[in-house]
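All protein chains but one are shown at their positions in the complex.
Think of it as A and B in the order they're written, each chain with its own count starting at 1.
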Amino acid sequence: MTAALHATTPGGFLLVLAVILPVCAVLAILACGPRSAARIAMATLAAGLAVAVAITVELVWSGAALTYVVGAWRPPLGIALRADGLSGAMLVMTALVVVAVGLFARVQYGLREGGGSERERTTFWQMLLALWSALNIVFVGEDLFNLYVALELLTFAAVPLVCLDGRAETANAALRYLLFALIGSLLYLLGVGLIYGQYGTLDLLALARLSRPDPALSVALALMIVGLLAKAALFPLHLWLPPAHAGAPAQASAVLSALVIKAPIFLILRLVLDVAPGQVAFLAGQLLAVLGAASILFCSVMALRQARLKLMIAYSTVAQIGYLFIVFPLAAGGAGTSPWETIAWTGGALQLISHALAKSAMFLAAGIVIKVYGHDRIADLGGFGRALPISATAFGLAGLSLMGVPPSGGFVAKCLLLTAAVIEGYPWLAVTILLGGLLAGGYVFRIIDKALAVSASPLPSRAGVPRRLELTALALAIAAVLLGFVPLRPFGFLQIGRSGLAMAGL
Amino acid sequence: MTVALQPSVLFGLCGAALVGIGLFAVVSSPGLLRRIVGCNILGAGIFLVFGAVARRGAGAGFEADPVPQALVITGIVVAFSASALAVALLKRLAEPRSDA
Partner (left out) sequence: MSAPAFLLAAVPLFPLSLALCCLSNWFRARALALLVLAPLPALAAAILVPKGGFAIFPPPFRLTLVLDEPGAILLAGAALLWSAAGAYAASLMARDPGRQRFTVWWFLTLTGSLGLFVVGDVVNFYLLFTLASLAAYGLIIHEQSPPAHRAGVIYVALALAAEALLLIALVMLAAGHPDANPLIRSVVMDLAASPMRDGIVVLFILGFALKMGLVPLHVWLPLAHPAAPTPASAVLSGVVVKAGVIGLIRFLPFEAGAPFWGSVLIGVGVITAYYGVLVGVTQKRAKTILAYSTVSQMGLLAVLLGVGLANADPEAAHLAAYYAVHHTLVKGALFLGVGILAVTGGRRFRLVFLLMGVLALSLGGMPLTSGALAKLATKPLLGYGWLAGAMTLAGAGSTLLMLHLLLILRHYAAEDAATSPLLGQFMPWLVVTAASLVIPWSLYPAVAGEPAASLVTPDALWKVGWPLLLGAGAMLLVQRWPGRLGMIPEGDIVVLAQTGQPLMRSLSNRIGEIDVHLRRWPAAGLGLIALAILLGGALMLRA
């Protein structure tokens, strides 16, 4: 019965490449030693980006999902990899951010001072590549247990990134992160077990077809979703995120905030919209939206209160993630429309991507500011726009996207969500989106105001910060702004391969 | 009465009890090491539940389903590495304190 669900498509091998290329690079770094780490990593970044682009091109050409059945063992015994339009978009976004962060780190580590120890550098490259592989598995995986392993791999790669500098403070944050994520993944695993017991398969596509409203599925989904929420750090489960993301070095914070927390959210999206039968997901979607709205408002205020730049950006991450959870009731779709045909689906996906680009740009810019000033106390950063004009511009452009000011990806995303809230009749969500935008305006503006101010003390010298370093941050911010040119309607690319799912759901 | 004594149900109940104990330990204990141990107990409970559910389920119609066994083994490996990483971090945390 599952025979028809998965069959390897011509471009399917690309998915395997996307997953194993970074792993091979990690092994190569282990084998060749730290001296060639950067070179191997750079080559892999280029190859990985090419693979991600190739997958997207293949998706557009064929107009259907790419599938690869590993070892020709069909589910439920074997596992399948599958990329539809949304996965393709995630893969490209991940590749872009990873490549930009890699270039930043390459320049940063190439500097004479502040380049960090050799051990730190090698660890960074290995963890960055391992993390990339794990992310790619999450985005193309179809098997729930396979996804569990990928999530664990992701956590294991992310935790060392948090404590790269080895200070006790960051080690503490890393341990807190690890333990909380561990509880989350164990709850997820419990859910997986229950689902296997009930349905005898862990394949997402097969589950979408088999799932029916029964208590076991409800309990399993609740456990899995809550476990993933803990990893995504949605309010009120955000205890680990601010210290971990603010404590890590800039290049690590950028990937942690932009990419790592997106993986569990991507899975929640698939579980709620694909696996859970429509009538079951209704109330749960409302609950998730309430949490998302609380996250937006509460953590935006917290971001406004922060005295330190990186903590502010970290709290802003928790707030921005909230927008992804208000998608659920809005994308539930009426009779006859599938979730992915709604504008809320496109809005959510765009928010995910534009936040990733904008947030990584912000963290990189903050890293440069810290490098030059030696601290990130907002009150003492007066006039940093004059010392570091490119970084300040990158910060400002990324901020525009977070605020939802046109033209930017954030604006299109929020505009689509707002339209969906108005059409579907959720005025409280519309008000939340607007208030969130205002609060984001407040915290971004605090920094811009500092950047433009005249400082009482002389500006620090920017010697030792080459322009290339700043340009990577600017490139990411510009990419976030350019996303604003996608049209304000359900975006065709994100629907590729989704109709197959609709048939499976019938 | 006999239902409760069936191995799969017994395993399931034991697993559930372990999950409860583990969760309690993780959430309530202030010590980091205790939390790590709690996580392990939680994991053990989950693996037990996994086995019980698989025995009962056989949704795919196997006499003895090999998939859950493979999953549990993989899970144990993952959980072990998680514990190792956590303990390594804990050790790192303890080091400077003992120096000082």
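Just so we're on the same page, a residue touches a chain if its C-beta (ideal position, glycine included) is under 8 Å from a C-beta of that chain, and two chains touch if they have at least 3 such contacts.
Nothing here was measured: the structure is a model prediction, and the numbers come from that model.
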Among the chains present in the display, which ones are touched by the chain that isn't there? A, B
Given the contact definition stated above, which residue among A:L189, A:I296, A:I313 or A:A430 touches the chain not shown here? A:A430
Of the residues listed, A:L5, A:M93, A:V162 or A:L187, which one is in contact with the missing chain? A:L187
Considering the complete complex, identify which of A:L91, A:A171, A:A208 or A:I225 is in touch with the unshown chain. A:I225
Of A:A246, A:A276 or A:I313, the residue that touches the missing chain is A:A276
Hey, which of A:L111, A:L287 or A:L459 is the one touching the hidden chain? A:L287
For subunit A, which residues lie in contact with the unshown chain of the complex? 176, 180, 183-184, 187, 213, 215, 217-219, 221-223, 225-226, 229-230, 235-239, 242, 276, 279-284, 286-288, 291, 298, 301-302, 304-305, 403, 405-407, 415, 418-419, 422-423, 430, 434-435, 437-438, 441-442, 445, 449, 452-454, 485-489
For the chain that got dropped from the picture, name the residues of subunit B it touches. 23, 26-28, 30, 35
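Rule of thumb we're sticking to: only the chains that are shown with their structure count from here on.
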Could you list, by residue number, the parts of subunit B that touch subunit A in their complex? 19, 23, 26, 32, 35-36, 39, 42-43, 46, 49-50, 53-54, 56-61, 65, 67-68, 71, 74-75, 78-79, 81-82, 85-86, 89-90, 92-93, 96-97
Listed in rising order, subunit A residues that touch subunit B in their complex are 76-77, 145, 148-149, 152, 155-156, 159, 163, 166, 168, 171-172, 174-175, 178-179, 182-183, 186, 189-190, 192-194, 196-201
